[in-house]
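One structure, as structure tokens, below. Some questions next.
For this view, one protein chain was removed and the others were kept in their places.
Naming follows writing order (A and B), and every chain is counted from residue 1.
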Amino acid sequence: MSPATRSSTCRRPDTMTRETATLHPRSRAITSTGVAALCLMATGLYMAATAPDEETQGEAARLLFVHVPSAITAYIALGAGLVTAVWYLIRRSPAADLVSAAAIEVGVLFTAITLLTGMIWGRFVWGVWWDWGDARMVSTAVLFFFYLGYLALRRSISDPRVRAVRCAVLGIVGFVQVPIVHYSVLWFRTLHQGPSIIRPDLANSTMDAAFVAPLGAALAAFIAILAYLVAVRVRLARLEAAVDRAASTSQPVGASVGPPSGLSV
Amino acid sequence: MSDQPLVRLVDVGFSASGSVILRGVGLMVEAGEIVGISGPNGAGKTTLLRLLATLLRPTSGGGTVLGVDTGARPQDLVRVRRQIALVGHFPALWPELTLRENVNLPAGLRHGPADGDPLRAVGLAGVAGLKAAHASLGMQRRVEFARLLAWTPRLLLLDEPHAGLDEAAAPLVDHLVARVTDRDGAVVMVSHDRNRAGSLLTRRLSVTAGTVVEAPA
Partner (left out) sequence: MTPSAFWQQVRWVFTKDLRVEVRGGVTLRMATPFAALALLLAPLATGTDTALLRRIGPGMLWLVVILFGMTVTLRSGAREPGPVRDLLTLSGLDPAAGFLGRSLASAVLLFGVTLVLTPLMIVLYAPEGRPGWGWLALLAVAGVMALGLLGSLVATLVTGLRERTALGPLLAIPLAVPVLLATARGTDSAISQQGSLSWLLLLVAMNLALVIVGVLLAGPMDETTR
């Protein structure tokens, strides 16, 4: 729905027009980010499809071009969400809260993509959907559930200030806990000697240059998608806030409480 | 300090979850005053008391309570808060604990145990071992008054203090109010009960549609 049609459904079109007027110019920047993301994605897909076959994994290795960029993008998004949460607590700027929420929401989406592609990859390469030996997979799943909780907390609180503070605190608690969760799972894995496999990982594989270029293109595409989605989400949150403001009267609640009426004896 | 009003609110507004509760509230309370607040249901009387108690912060406007800015940092509000007592609409009792524990426990946080037996003074000595969950609203009210016999706040905030109290207990409110005003404190009392509260008050205000106006006599 375009901002213009939204404003017509509101009670106070004068405020809405002003709100949307301040929001509208940004939409051009958002649209160009979206177009750029599409172009990059097409390029990445083409390069991934035409990259040479990997020796041991065959076609399944092409999942690398989705799995690795989505994992990196998820980390970037969640990291940005945490930085903006700290920023909110220091400066109490509502914009920081909106950006934080948007980044984490999109980060959860990319985390889900990472988990799904990781599982599909595992099915092809190891023969199982889930490998308890892969510490990163296990700790990413824990992270995923933690952030689902974060999103649930956001939805449960209606007062914007209360929501912003509590979510920022939760974000920070999560941030200090994530490394501890990761190490605990890593040590758990070393106890349970996992299979030594070629992991979907940049660091431990000597990668052919033929793979680096498509990977780079795919990563650029994912980051552009991230930027686009976060920008759209922030704009949506602002419009929602504007709708809420317009829908709520500036009349105090008490002014609308009348005497009992229509009682018959 | 002594010349300053105990409460000075200027153009204070408060809203939560997108609803406006109070707006444009101006209020001065001087030492020795007993201010009565009335108004229809939902007008914002309880919110006003909680603003005065510094439990809520104004979302617009500001002022001072006992000389400290309403927007001050929590650590600066601590000293002020310890001089404020709020007897709210719902009793502040731990339902699992006995009436005696409900008097003694908060005393331990604020100061030492009280002199004498505050529960005897409010007529509850015989049921001191009763769990608060099993006490009536009026008994719970009396427990809250018993706590106030051990110390005297500078600013006493009462929300419907007579609700649930029987005739014999009504003078308790008068006594507590007099203790506060005798020591240069002030009382702000929300009450619909003109018969009982009326004679105490030095000033009447009315909260109507989110703002404070002088009430007709």
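In this text, a residue touches a chain if its C-beta (ideal position, glycine included) is under 8 Å from a C-beta of that chain, and two chains touch if they have at least 3 such contacts.
Since the model is a prediction, treat every value here as computed from it, not as a measurement.
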Contact with the hidden chain (one of B:106, B:123, B:138 or B:164): B:106
Residue of B:88, B:123, B:138 or B:164 in touch with the missing chain, whole complex considered: B:88
Hidden partner chain, touching residue among A:173, A:210, A:236 or A:257: A:173
Residues in subunit B touching the chain absent from view: 50, 53, 55-57, 74-75, 78-79, 81-82, 84-86, 88, 90-97, 101, 105-106, 108-110, 131
For subunit A, the residues touching the chain missing from this view: 89, 142-143, 145-146, 148-150, 152-153, 156-157, 161-162, 165-166, 169-170, 172-174, 176-177, 180-181, 183-185, 187-188, 191
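Throughout what follows, only the chains that are shown with their structure count from here on.
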Sites on subunit A touched by subunit B in the complex: 158-160, 244-245, 248-255, 257
Of subunit B, residues touching subunit A in the complex: 16-23, 39-44, 207-211
